[in-house]
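First up is the structure itself, then whatever we jot down about it.
All protein chains but one are shown in place.
A and B label the chains in the order they appear, each numbered from 1.
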Amino acid sequence: MDLYINGTSSISAFDSQHGLPLDNADRFTCTEPDYKSIIDPRQLRRMSRIMRMGLASAIKTLKVANVQVPQAVITATGLGCLEDTGNFLVKMCDPDNRMMNPTAFIQSIHNTMGGQIAMHLKSNCYNNTFTQDVLSFEHALLDTIMLLEEGTIESVLLGGIDELTVLKHELTSRLSKAQKESEGYYGQGEGSAFLSISGLMSSVKLEKLILSQHPNHSDISDYFSNHFALGEKTLILKGKNGGNRDEAYKLTEFILGTKPTIEYKKYCGDYPTSCAFATWLASEVLKQNVVFDAIPQPKHVLIYHAYPDRPHSLIHLSTC
Amino acid sequence: MKVFVAGMGVFTALGDNCAGNLSSLLGKRHGILASSRDIDTLMGDFPIAKIAYTNNELAAKAGISPSWPRTALLGVIAAQEAVASSGLDFTKYRSGFISGTTVGGMDSTENFFYSYSKNKSAGHISRIINHECGKISHLIAENIQATNFVTTLNTACSSAANAIAFAARMIKSGRLDIAVAGGTDAITAFTLNGFNTLLLLDDELNRPFDARRKGLNLGEGAGYLVLVSEEIARQNNCQILAELSGYANASDSFHQTALSDEGNGPYLAMECAIKMAGLSASVVGYINLHGTATPNNDLSEGNAILRLFPVKIPAISSTKSFTGHTLGASGGVEAVYSVLALINQTTLPNLRFEIPMPGTELFPETEARKIDLQNVLSNSFGFGGNCCSLLFSKV
Partner (left out) sequence: MSNFIVMEQLIFNLKEQIIERLNLSETKPEDIDSEAPLFGDGLGLDSIDALEIIVLLQQVYGIKITNAEEGKKAMKSVKTLAEYITEKQA
């Protein structure tokens, strides 16, 4: 079954007009829109940043895709609602000031965004939330593909969301030091990117998702080799973060070596569901809303993630 | 393609395996014996269904490192039982681990925060490395060698049920041969205080579906099924405990923490699960209720049942009257209980029920009763309106 991306929206640290990251410090924080024009201010009052980012980009995606109500809502988040979780935790662990509030607890759970989107749409449809570290978004995409292939529904709203909080930044930095993260690490990031996916033809086609379990990831290498044999203009978006973990990319270096490549985490920072941002970026590049000098009009974008001790992932998008 | 249950494992305050849990259920011995003060000394006194083992004891029992968060320790013990009971060699097949959890490594994170809140440079930072829900699944999957696909779902209290449904779809689509699916959650100070601020905890033993119910008791545990395709079952001459004949996910889409009075999400989840199996509601013999004993859940679920079964109400009961609410694990624990009910052709009791909810005339089973069972429905509903029902059929 052929699947297409009918609409996307993203909130990130990337300035699409200038093709630059907005922040060169060691953290990438999102440029957020004026939410009042997107979300009812009465709802907004209680929402943390991750909820605002998630709901706003979900609403915009559906608008762009011209979908009133999708038939499934699938969200991915690696770390969930950190602001509310941290807020509740810090108060709870302070014996002199235990002013925990119910809202923080309610909104600490990972499916908060999925539930909010369903309520906003007044929809009783399929709703699921995946949280598998750096592969959360890929797994949500897999669920999307499976649902559409099963043929009971026709459109899915899919999104990946993670937030960077002051507490997360502090603790992760401490952890990186403890684990001796190398120099060159691009920095922590955050973002929300949503996609509307269906069988309805559009200019961006979802060609392939590979989750590779092979010890030498030969299925991904083979896919690259076969694809490049076709000789078409291809951009590779790599999930390198500049740090130690990039070792894992060495396996495929011999094939990818000289191909036009963008290390996209230079634009959005490192966070578990950054692959959602990459998919949004790929779609923008194929529609020529974003142009990289390395390859001005690619016909294909391959998004590649390699992790130590985890499956590697490949997402292939194309335009006709 | 059919998907079968070829093994299972469960660990709750009732016992550390299927046999122990069943014996407590049939013998009407509940496990809500500890107090919230055992977890958080500053909290009020609320009954909880805590597993009596310490983390060190659990680690020794499972043969693994005591540095694992409690959620992973509970999960791995139930998963090991499930794998062993299936008798399958996981390394020969594409085998996956699909798990639901809501707190992940929170107990270990809390430990860090108790020090950190006093002094920002204090605390062992390594305690937070397994905080993420996904890390729990990764640890367990490696231990049971089900590593061809590992993922985690967090849809609050329906997490494990959604994990089971997703695992079945992975098998049906030919992406996996075997999947261990269910969920795990430990009791933490975070969840205890959270539910306390929501005023959802009962300071006495819970009373699911009773007119005088006041709220829930928290519990902890894990429950996993081994799901296999028809072909794998045939090749290996597997024991087949049941068929997972239907499942459905629906949103109630009403409120962040409450279900609609009429139970739209619960109704849709149950109705679609039965439809998927190509059956009619009248063939459902027993429903293992979500039955948290909060005023809102039980009324909503009750109303949905009354609408879906206008002629004859099946036998119903909430085993949370034994185990407390095990949150993200409950769908896994109760899937195991549903299959146990089916195999043993018995209903499971609902403790402390006396008076039906006004206007509902719903009478849960108060005794384990021998009954001819062909199909058992297991309900799980969560915050955010995430509802999921699973249907198990006799093979």
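Everything that follows uses one rule, which is that a contact is a pair of C-beta atoms (placed from the backbone, for glycine too) under 8 Å apart; a residue touches a chain by one contact, two chains touch by 3 or more.
The model shown is predicted, which means the values in this text are computed figures rather than measured ones.
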item	value
Touch criterion as defined above, residue of A:Pro102, A:Gly199 or A:Pro260 at the omitted chain	A:Pro102
Residue in contact with the excluded chain [from B:Ser36, B:Ser117, B:Asn206 or B:Thr257]	B:Thr257
Selected residue (touches chain absent from view) among A:Arg42, A:Lys180 or A:Lys250	A:Arg42
Missing-chain contacts mapped onto chain B	197-199, 255-258
Absent chain, residues of chain A that touch it	42, 45-46, 98-103, 106
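Heads up, the rule we're going with is that only the chains that are shown with their structure count from here on.
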item	value
Chain B to chain A touching residues, read off their complex	42, 102, 109-110, 113-114, 116-117, 125-126, 128-129, 132-135, 137-138, 147-156, 162, 166, 169-170, 173, 175, 189-190, 193-195, 197-198, 249-257, 264-265, 268, 382-386
Contact footprint of chain B on chain A as seen in their complex	73, 78-80, 88-90, 92-95, 98, 100-102, 105-112, 114-116, 118-119, 121-133, 135-136, 139, 143, 146, 149-150, 171, 174-175, 178, 211, 213, 311
